[in-house]
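Omission of a single protein chain aside, the complex is shown with its protein chains in their original locations.
Presenting chain A:
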Amino acid sequence: MRVNVTINGDQRQADDVWEGESLLYMLRERLGLPGSKNACEQGECGSCTVYLDDVPVCACLVAAGQCQGREVRTVEGLAAGDDLDPVQRSFVEAGAVQCGFCTPGLVVAAHDLLRRVPEPSDPEIREALAGNLCRCTGYEKILDAVRLAATRQASGAEAR
């Protein structure tokens, strides 16, 4: 089947898509966007987290046909060129990346949290990131990164 979908602001079309394919497969294998990672393919780990119509979902649990006519924003769509999003910069600076496999999904989930809750408490951060597992178990630094991004956004907002 043919799937038309807006990805990171661009209208994209994929042809000869197999009905059983996931959005994650389409992104990685057909549309040249390997940022979202494929780990469990069961909705258990969040490595594949992308925005679908502005809410984070597991791309591995979205059938190709379900995204027809909808809007997807992937981790590649967060930065403006080389200018990283504050969440991305904070992950780098806090040392929240070990093997990096969980990072894209966590960045999207944390990005969404900070849009909704600019100054989250630790329990709020934990609950919002509960769907994202880090196999390297680097959760302390990941929490540091989210706290840093929140502070950075708050001071950025004041500067403006």
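Going forward, contacts are C-beta pairs under 8 Å (C-beta built on N, C-alpha and C of every residue); 3 or more make two chains touch, one makes a residue touch a chain; residues count from 1.
To be clear about the criterion, contacts and distances are computed from a predicted model.
Asks: UniProt names the one chain left off this complex as which of "Xanthine dehydrogenase family protein subunit M", "Sarcosine oxidase subunit delta", "Cysteine desulfurase" or "Sugar ABC transporter permease"?
Replies: "Xanthine dehydrogenase family protein subunit M"
Asks: Out of A:26, A:52, A:72 or A:149, point to the residue that touches the absent chain in the complete complex.
Replies: If we include the chain that is not displayed, A:52 is the one touching it.
Asks: For review purposes, identify every residue of chain A that touches the missing chain, sorted by number.
Replies: 1, 18-20, 22, 41-43, 46, 49, 52, 55-58, 61-63, 65-66, 68, 109, 112, 126-128, 130-132
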